[in-house]
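The complex appears here without one of its protein chains, the remainder shown in place.
Note that the chains take the letters A, B and C in the order they are written out, and that residue 1 is the start of every chain.
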Amino acid sequence: MIRTQLPLIITFFTGMLLIITFFIPHKPFGDLEQRFLIWYSIISGFTVLLGLDSLVRYHLTKLKREFNIHSLLLLFSLFLTLILGFYSWFRFKTPFALNSPFMYLYTYVIIPLQATMFALLAFFIASAAYRAFRARTFEATLLLIAATIVMLGRVPIGSYIWKGIAYIISGIFPKIPYEELAKKEVFALISDWIMNIPQNAAKRGIFIGTALGGIAMSIRIILGIERTYITK
Amino acid sequence: MKDIWIKLATIDRRIIYLLVFLVVALPMIFRMIMPIRVSNEVKMAFSEIDNLKPGSIVMISIDYDAASEPELQPMLIAILRHCFSKDIKVILLGQWALGLPLGEMALNQVAKEYNKKYGEDYVNLGYRPGYTALMVGIGKEIRDFFPTDYKGIPIDSFPFMRKVRNYQQIDILVGLEAGATGDAWVQFAGARFNQKIILGTTGVVAPDMFPYLQAKQIVGLIGGLQGAAEYETLVKKAGSAILGMPAQSFVHLLIIIFIIIGNIGYFILRRRK
Amino acid sequence: MYFLLFIFLCQFNYFEYIKGYDTPSDEGGSISLEWQIKEEFISQENPIKFFEIYRSEKQDTLFENVGFVLSQYNYYEDKGLKDNKEYYYQIWAIRERDTLKSEIIGPIIARPQWFNKNRLNVLVITIILFVVFLYYIEKARKGEKLFVRKISGLDAIDDAVGRATEMGRPILFSFGLGFITDVVTIAALSILSKIAKKAAEYGTRLIIPNYDPIVMTAAQETVKEAYLEAGRPDLYKEGDITYLTSDQFGYAAGCDGIIMREKPGAIFWQGYFFAESLILAETGHAVGAIQIAGTTAITQLPFFIAACDYTLIGEEMFAASCYLKPEPQMLGSLKGEDFLKAIILIILVISVGIATLSVLFKNIEPIYQFIKNIFTVL
Partner (left out) sequence: MILNIIGTWLAATLTLAIFSFLYKDNPFYKLAEHIYVGVSAGFWVIYVWSFDIKPMLIDRFMTATGIEKWILLIPAILGVLMLTRWFPKTAWISRIPLSFTIGIGAGLGVTASIQGFLIPQIGATLLPLTTINNILLVIGVISTIIYFYFSKEFKGAWKFFSRLGIIFIMVAFGASFGYTVMARISLLIGRIYFLLHNFLGIIP
């Protein structure tokens, strides 16, 4: 009973309080809100530690079953980071002094690993562009055309390509002077227009929908209708 | 004829990967430079900061980590250069824990260029967990969340920070965003406290921010590496964004060519069937 | 001497106006000041550097500097005061070469307010939203029939299963990197249920590699039940619904391997996806499978649309799931959202009409301004 009811009551109480204090500035509501926000900030820090346990436990049991270099390396790098972090803290009063060993780890391990993981995606996109992005439907065709224009409009080479096109046009229609035509950065202009008008409109429409969905979710949580976070 | 298209369609991925690598590396090795056209959104952001008087306070939030460093770090450096050259004070903080040191690195580098001193011209507050609470809480009192800077020094020991209590003393908030924190700044700091906000975002996030721009919920938008290059152009100091744009250009071209070849092959093969 | 000078300076009016008042809609302890310096005292060669704010609890003495603002501002909020106490204020304009002082104003009293009037519009809308969502969730809970239109993607699902069967190839289904707590995974489960039933009818093999063990168990349950409903429990093979790995690119590489080996005729990407969506869809395309995607991940949708044959976009997934198997919470929220969307559409159409007309007929401009004010955040 207490195991499911108490959390629901707390959620209802804090959720409602935060909504009420939004409208009522008078004491004690305004102060209580600020106090709760500070608490929230403190407690959120601890949530970060939650995942740590399952990570360590998972790899320890894996190691116990049979030796494997991956789990060992993971645990080693975890504890090395902790040791260097606390050492830097004692030595430099903060682990975040740029010349501390902790920041050394950040510069030469975290940055390359994190950045490179995401840099892989550039290759995947190129390969998918070649092998999978097809104008098989009207929708996909529209999408690819818009994407192409934006991709040309947002980089300097777009203006070079336009100059080339302008040269051809003024070659075919001598009445159109090349100089003037070349000055108009057509790809950039169209791409700016796409971003500011049609894409802006559609995004607004989509986000109004998702905002409503989000609010519905919050209301369900506050009123205790949605409770997956408890059973998790 | 058909055989060529079948062969082209079944080309090994790794050849494509190699092409991409070459197209990125070659323009960099040959140090190509291309002129940058400045878009309206970036111009708006630039002139907002440019119109500030000396002594104004800009708060910059580092809401990214190393995964988007190539896009957002040049923006940070260009904006810091702009602020310091105009004697604007900078308060730095971050909502993405793993990105905070990037802010410190940039501050260190740019402050030296302009002879700015820590505590007098800029401070680095650090990071706190739970960003939504913090964004609302700062509206009342910044000390409730940041009694000290990231080194643990009380912020009241810095002269200009003594006068900063909440958003009212912050002239512009610049959020450098790689995710949903930008929306939170707009919806909490912007809507509740009328904070003037400029967002600098990764390319992935930028299109989603245009509705805010049109609704005047933000006063400027710097999007992706191109946005960073535009800001660098405006502050008249080339950085890594301007250097990267030629490579960016050629890869865009390559990908567009890939899409075109792929589709031609697709339609020819489909017709044959 | 200083005192005399003080009085003397006060004789001049440098300020166009200066006013102070209790800050409205706040928790108390705060007074707002506004001022405007006269045009003739603003000059290029002796510019104002900043304004200093002085406060006292007595009318004529003991003024203390309590803060300053830069010259571009003409507003200051003095905080940290005691409620129901009298305060007096004076503003000093500090110029390059001299200082201009305003007259002393007061007494001003700070008070707390019970309601933030600036947020009346938010309150009204919050109440409307609570009422609408509660009403529809309750309705759905009672099992009332609520209409949801058919999503055209559902036909595509049938076709894809049929095509795979014709080709004699298996079907592959993936939840992506979603967990069971994600609403989109729940929606994907009911779509899976439909696919599984069709697959059982046709006797086509269904493979589901998983990222999360709990989602895997849920998938096994769903498929088993669907096979039973279709009357073919004998075809159900638990070994086809497996746990792969909880690592993003590892999962993508694993799926890649399965696709290349099994060459499925139809692939369903339904759930939450991150950057690995590209690798998955590309491989699926390479083996010539019909691919049907569905996700709420806005950043991945463009790639799915470009690489797949059909894509359920965001909320369409919830609608499809509600159409197939109404689950009260999801259905109630969906209908509530629809109701609110209808209201928003009506507001948009009417207000835009009024806005347009007010350009032509100036006398209806106040109505437009009134509507605009409702949708302005102060």
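Just so it is clear, a contact is a pair of C-beta atoms (placed from the backbone, for glycine too) under 8 Å apart; a residue touches a chain by one contact, two chains touch by 3 or more.
Keep in mind the model is a prediction, meaning the values are calculated, not measured.
Colleague: Out of all the chains shown, which come into contact with the hidden one?
Modeller: Counted over the whole complex, the chain not pictured touches A, B, C.
Colleague: Could you tell me which of A:40, A:130 or A:162 touches the chain that is not displayed?
Modeller: A:40
Colleague: Could you list which residues of chain A touch the chain missing from the display?
Modeller: That gives, for chain A, the contact residues 3, 6-8, 10-19, 22, 35-53, 55, 69-71, 73-82, 85-86, 89, 94-96, 102, 104-123, 125, 129, 139-140, 142-151, 154-155, 191, 194-209, 211-212, 214-215, 217-219, 221-222, 229-230.
Colleague: With the missing chain put back, which residues of chain B would touch it? List them for me.
Modeller: Output for chain B: 14, 17, 20-21, 24-25, 28-29, 31, 67-71, 97-98, 126-130, 132-133, 136, 145, 147-148, 150, 152, 183-184, 186-188, 190-192, 202-204, 206-208, 211, 214-217, 223-226, 240, 243-244, 247-248, 251-252, 255.
Colleague: To test your reading of the contact rule: which positions on chain C touch the chain that is missing from view?
Modeller: Listed in rising order, the touching residues are 119, 121-122, 125-126, 129, 147-149, 151, 247, 249-250, 253, 298-299, 301-303, 305-306, 313-316, 319, 322, 334-335, 338-339, 341-342, 344-345, 347-349, 351-352, 355-356, 358-359, 368, 371-372, 374-377.
By definition in this document, only the chains that are shown with their structure count from here on.
Colleague: Per the centroid of Cα atoms for each chain, what is the distance between chain A and chain C, given in Å?
Modeller: 14
Colleague: Of all residues in chain A, which are in touch with two or more distinct other chains?
Modeller: Chain A, residues with two or more chain partners: 30, 117-118, 125, 127, 131-134, 136, 144.
Colleague: Could you pull out the residues of chain B that touch at least 2 other chains?
Modeller: Correct list: 208.
Colleague: Which residues of chain C touch chain B in the complex?
Modeller: 50, 67-68, 70-72, 77, 79, 298-299, 377-378
Colleague: Which residues of chain C touch chain A once you look at their complex with the stated criterion?
Modeller: Residues 25-28, 112-116, 119, 122-123, 126, 129-130, 133-134, 137, 180-181, 183, 249, 275, 278-279, 281-282, 285-286, 298, 302-303, 305-307, 309, 314-315, 318, 329, 333, 336-337, 340-341, 344 of chain C touch chain A in their complex.
Colleague: Report the residues of chain A in contact with chain C in the complex, numbered from low to high.
Modeller: 19, 22-27, 29-31, 117-118, 120-121, 124-125, 127-128, 131-134, 136-137, 139-140, 143-144, 147, 206, 208-210, 212-213, 215-217, 219-220, 223, 225-226, 228-229, 232
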